[in-house]
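Complex shown without one protein chain; remaining protein chains in place.
Right after this comes chain A.
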Amino acid sequence: MARIDLKSLAHSYFPDPKSDEDYALRRMEHVWEDGGAYALLGPSGCGKTTLLNIISGLLTPSHGQVLFDGKDVTHLAPEDRNIAQVFQFPVIYDTMTVYENLAFPLRNRGVDEKRVDARVREIAGMLDLTGKLKQKARGLGADEKQTISLGRGLVRDDVSAILFDEPLTVIDPHLKWVLRRKLKEIHNKLRPTMVYVTHDQVEALTFADKVVVMYGGKVVQLGTPQELFENPAHTFVGYFIGSPGMNIMDCKIDDGAAWIDGQRIGLSDRHLDAVSKQSGKIELGIRPEFLTLETGTAAKGADGVEVNIIKVEDLGQYKIATTRFGASEIKVKLGEDEQVIGQSGILRFAPEWTKLYADSQLVA
């Protein structure tokens, strides 16, 4: 277990990177606290695997340092870093039994056989592999193979950190849920530092205390699931977290308010103060949860933005209304017994949940 510091870390796969575009990871400072359960969330190609491989030592970063508990390990090989990593697709040693597969990382490090046996049986018990220990790994299904890969990642109890790179991609939904709970349990019991890469927000939010969101080779936000929901630091976080994601619209600031397609949206002084110092593209964001839609008689004379209602989907627990004004399409989340009457309505923006972004970064 260790605290992991990334010091002005950057990586490019090209020998002489020129522009920012050539970097798979843009310069970052980041700390993974000892014993934290982190989810690393981001779209495909944003550099998650690159970052993980740098932490584990499979890749040497082109700039910056990796510190484990303050010790510089940037140029150490994975076997000298004492770290475990589980990959997206199962890696098993075909000719070995399940038992030998699980014992492999321990035996390679000269752990004595009694300890190996105890650890292998404990992990096998946790992952429901006990009955299969004597089987050859070759004939097993993809689910079981990936469970073995997971087991090899968990079998050493002295590692600095365990890295999971989308480990449950090939696993069916039910088992996925079970395994995620197991990982959470293991974390609660042993408190290893865990980094769990995924592009599935539900997975990230259930597994982790802290979520790190990456976008375009950068960490755009680190926070608890609630912080990410309430205060997205980047338009991508707003859009990526939550379902449906945040509504994000281009806007102009004028006359003490935001203007979208000629409609006025009131802002607080806090907003106006912050945005006055900004140049660049200004966007307004608000989550569907924080919008109210008035229809029918309630809409008459109400203060707000006039919208057309395009459709209303009933999702059981709640409803999603899709509304439009000008070129903007806005989704609104409604309670299950809120009624929508007619084709048009008035949309109200809760000022405290209205966010302003300049060049995609949160300003207020």
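Convention: a contact is a pair of C-beta atoms (placed from the backbone, for glycine too) under 8 Å apart; a residue touches a chain by one contact, two chains touch by 3 or more; residues count from 1.
Definition applied: contacts and distances are computed from a predicted model.
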Undepicted complex member, UniProt protein name, chosen from "Periplasmic nitrate reductase, electron transfer subunit", "Sugar ABC transporter permease", "Cytochrome c oxidase subunit 1" or "propanoyl-CoA C-acyltransferase": "Sugar ABC transporter permease"
Residue among A:S8, A:T60, A:T95 or A:S243 that touches the chain left out of view: A:T95
Option touching the unshown chain, where A:H11, A:R119, A:R152 or A:H234 are the choices: A:R152
Contact partner of the left-out chain, one of A:A84, A:I171 or A:V332: A:A84
Residue numbers in chain A that touch the chain omitted from display: 53, 56-58, 77-79, 83-85, 87-89, 91, 93-96, 104-105, 108-109, 136, 138-139, 149, 152
